[in-house]
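As you look at this complex, bear in mind that one protein chain is not there, while each of the others sits in place.
For reference, chains read A and B in written order, and residue numbers begin at 1 within each chain.
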Amino acid sequence: MVLTPLSLASHSFVLAQPCSPEEVDKILAADPLEAKVLAGGTDLLVQIRGNAIAPETVVDLGQVPGLDGVVELQDGLVINAATTLRKLEEEATVGTRYQALIDAGRTVGSPQIQNVATLVGNACNASPAADTPVALLIFDATFTIRGVAGSRQVVATDFWIGPRRTCLQPGEWVAAVRLPRTADAMASSYLRVGRTRGVDLAIAGVACAITAGEIRIACTGVAPAPKRLTHVESVFAAGGLREPDWRSITAALNEEIDPITDIRGTNTYKRAVAAVCLKRAYAQTVTRIGRKNPNRQGGSDEL
Amino acid sequence: MTMLGTGTARSGGGPQTARVRGRQLFADDLEEPAGTLHGALVRIDRPHTRLRGIDTSAALRLAGVERVITAADFGPDGPPRFGAVVRDQPVLADEVTRYPGEPVALVLADTRRHAIAAARLVEVAAEDLPACYDAQSALSADPIHAGVPAYPFPGSDPGRSNVLGEWRFDWGDVEDAASAASLILRNRYTVPLAHHFAIETYCTIAEPMGPGVRITDTVQHPFVEQRVVAEVLGVPLSQVHIRALGLGGSFGGKGYPKLAPLAALVCRLIARPVKIALTGEESFHTGQREGCEVDIETGFTTDGTILFQRIDASFLVGAYADVSSRVVAKSGLHACGPYRTPAAQITSRAVLTTTPPTTAFRGFGATHLAFAVEGQMDEAAHALGISPVALRLKNIKTAGEQTALGDTPVDGDWPEVLRRTDSKLGAAAPLPDGHGRGVAMGMKSCAPATTSLANVKLNHDGSVSAAVGTTEMGQGAVITFGSLVSGLLAVPVENVDVTMSDTVATPFDAITASSRSLVHMGNALMQACESVRQQLQELAAELTGIAADRLRVQDGHVIDLDGGSLSYADLLARTFGPGQGQLVGHGRFTSPMDDQHPLGGPAPFYEAVGTGVELSVDSETGQITLHRVVHVTDAGKVLNLPRATGLDDGGVVMALGLATSEQLVYGRNGLRNGSTLDYRIPSAADIPEDLTDIFLENEDGPGPFGSKGLGEGGILAIAPAISEAVFQCTGVRIRDLPITAEAVWMGLHKQIRDVNAS
Partner (left out) sequence: MNYDLSVNRHRYQVDAPASYSLLDVLREVLALVGTKYNCEQGECGACTVLLNGRAVNSCLVLAATAVGKEITTIEGAAESPFGPELMEAFTDRDAAQCGYCTPGMVMSGLSLLRDNPTPSRDEIRRAIGGNYCRCTGYFSIITAFEQASVKGGLK
């Protein structure tokens, strides 16, 4: 019934600055419903300011040793919770093996946002129009989830369960995201359309990865949560990646997505935009395969 | 006069340097007066309600909270009403609320954070009344004002309808013209509500001053605010001191009083200073541009000559008058734009709706109907097989021609504006594949019947202190006036200080609006400087015995034609004694008044512009890419080229946002996109790839050195130009703003469906 001025400062909470992951576990366990994790904070603080949430404790991950940065392993990459999108962009391995993640990170807000926002924070915010989750979906990312009861691994396809909802239980938090090592020849892209060319949330966005005859596709903005489009993938693969049968692929896409009408567009338009993003993400990925595999005649083996 | 028109903006170095170093203080940057209470407004979120009760008890229990003011605090007569034109807006809603975002209570606390935390605890009970967001529903709904106040406008029917006013302008015989026309186009155009989006939000600080108040405000027109505040307080003007610091943008949104009447009343009520600073979201509820629905019928001969215009425009003005009556009346009078129109029937109607009161917006009354009229020109051109520019040239008025109902005749070379726009745009010919071009004209009359006064003081050390009521808000008045005074009195610009926008420190100025300041205040300043110059020459003549007409001023000296010279400082020392004295000059400029004129007086000048665009459309998404924009302004004379260019750049980009993405969307639960996240204005990523500004300088304006006002023009003509260019690319004609990617896509999609269906 009433509108009041929005102000972060007008809220009261305790800022906890733990110095180890175990301490984070304990603080969250002490107040599982009223404590929120700050891993960058560019979404969390907007939500507190907007009266969407009113946590009693905000748990800053910024002081926890070992949570900032990317660790390269033999079989993949671990991106720790406090790693900013900007830092991710500067990681050479991410740029060569996980291009779609770079593409997506660069569309999250402005440079100022990317200097603060984290990949894990963007994932946990679980916006239905979020950019980076779609990249995590096509790379078969796994979330390392912690709590006092121990830790567990959750695959990306099980992580988001609805608008602003994840599988995290009270007291749990995400310590890292793990990306399996991609094939050397794999290329990927993320493309999205917003209302303006500048900073804006996506109307729709699609990530695409291709390697050795396999295609992976995920979308954002057109379903209750970022979504891997397995049906589209199988229709795509069935028709061959070289000359996609866009009619059947688009039909599959339309079956698999369910956009809502909102201030950024009607559901009809969002469907059209998603289809365009899919085509263009595919085309850009094919081009990137060509660049990655110049000796293989435009990378055609990968298709 | 070498300072002028030489293309240097650094002449105003002082203020510019402060700006880029972050040292320019804005209202919210000032240290608050001791004992200030911070106010947080509680607003209703529903479009239209009957208030049932406001429970402030929980809010009052919070630490730091001093008072919660509601309508009940203003006695049996309820909260006073205020308004610049008509006093219809209660300072806090009483019994009925009429728009989403209308304030119903003011929480006062020791800090802003305490006030806001307490505001969240105020509970309001209210019963919904019908909302009206469009003309049809507003005109058929019960009136949102029950007969009070009576609006003093033609066509107003207090207590019976939601018509705030209806202005009709007719000439010629439209029926006859219609029967002679070989092409009649009937169309409906719509323009949405929009937000000014100055980056600085609103901030008002009121402190007790004797029996009156001193107010520091984000306001363009301190002297209007002084009158309005004096009215609600019931005190003489001398008890109300208003000052504005430089504004962080305004564009009309901070023109007329918004928070000052409430702040002043509460400050008197509690006898303590009160500060109300709004958030970005709250600004959306505070300043808006009118929406408009236009039914237009235009008749042409086969060669494209306009025979008549029949225009019925309903402006959606929101719940209170503010100055929308003036916007709507002016829109109607000059509805036919720069084109010869032998017969016209124009109805320009202000319709009260359950949205925030709308107000002045850059382009005041000249943008809405231009979209319709310019669109008709393009459509007629296509229907008749004539080029859109040729059709316009056939109809455009030339210098000295009569304008609507005997308003000021055409005061510039409008055909040349159009030709220059077209030739510059076409200079990149031929048109690349897939590109479209559009050219449109804009014409705006300056606010009539206003006065500017200026004081100029030559100090005994030879420096100059000028005082003008103009408010600096980015238009560059401080720089332009500083260099004007510097040039006229032959003193270095660093030694000129311009005090602005303060009802005590500066003499009266009607408004800082309508691109009028250069002409009105510029002339007043020239007169004031001329007076000082004459005094200098007369004093020198007395001292030296040389005839005054053989003396002139140069480099801070009075010199005689034989080479003798006397510095100002020496002259004043000899006149007044060492270390004292001052020469004071006063200037005044009043534009003509005429009771019979529908706007109160003839236009002091016209701002005429042409805008040309070249764009392409992504047919799969509907996204527009603007490759080139050409903007031509009939400036008379440019006195500060970098700023004139910057103003037109900014106007074009602002208009680009309004044309392609900006609109305020209201629904059952109020404003749906009242935040920076949801209401996108253009960013650096959205600007045209290339923009060229051209100024026509025929020195035919009424301002200093033949100048006219400029700065609003950038906004006038880009929407119709984009609409035409999109049509050329896609065959899709869009008559509803904004021309979003989705709207273009929908049009293309409909074409595909239509083709498939046939």
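Note that in this section contacts are C-beta pairs under 8 Å (C-beta built on N, C-alpha and C of every residue); 3 or more make two chains touch, one makes a residue touch a chain.
Just so it is clear, the structure is predicted and the values come from calculations on it, not from any experiment.
S.K.: Which shown chains does the chain we cannot see touch?
M.R.: Missing chain, whole complex, touching shown chains: A, B.
S.K.: Could you tell which one of B:Gly487, B:Gly646 or B:Gly670 touches the chain left off the display?
M.R.: Final answer for the missing-chain contact: B:Gly646.
S.K.: Which of these touches the unseen chain: A:Val46, A:Ala185 or A:Ala251?
M.R.: That would be A:Val46, which touches the missing chain.
S.K.: Can you say which of A:Lys26, A:Arg86, A:Arg152 or A:Lys292 touches the chain missing from this structure?
M.R.: The one listed residue touching the chain not shown is A:Arg86.
S.K.: Pick out which of B:Pro33, B:Gly172 or B:Gly280 touches the chain that's been left out of the picture.
M.R.: B:Gly280
S.K.: So that we can see where the missing chain sits, which residues of subunit B does it touch?
M.R.: 9-10, 13, 16-26, 28-29, 31, 113, 196-201, 246-251, 279-280, 472-476, 642-643, 645-647, 649-654, 675-677, 681-685, 687, 691, 714
S.K.: Even though one chain is hidden, which residues of subunit A still touch it in the full complex?
M.R.: 6-15, 17, 38, 41-42, 45-46, 48-50, 58, 60, 62, 86, 109-113, 115-116, 198-199
Here is the rule we go by: only the chains that are shown with their structure count from here on.
S.K.: Considering the complex alone, what residue numbers of subunit B touch subunit A?
M.R.: Contact set of subunit B toward subunit A: 40-46, 100-101, 104, 112-114, 116-117, 119-120, 122-126, 278-279, 281-282, 285, 620-621, 623, 661, 665, 670, 672-673, 677-678, 680, 682-686, 740-742, 745-746, 749.
S.K.: Mind pulling up the subunit A residues that touch subunit B in the complex?
M.R.: Those in contact with subunit B are residues 1-7, 9-12, 51, 193, 195-201, 263, 265-266, 269, 272-273, 276, 279.
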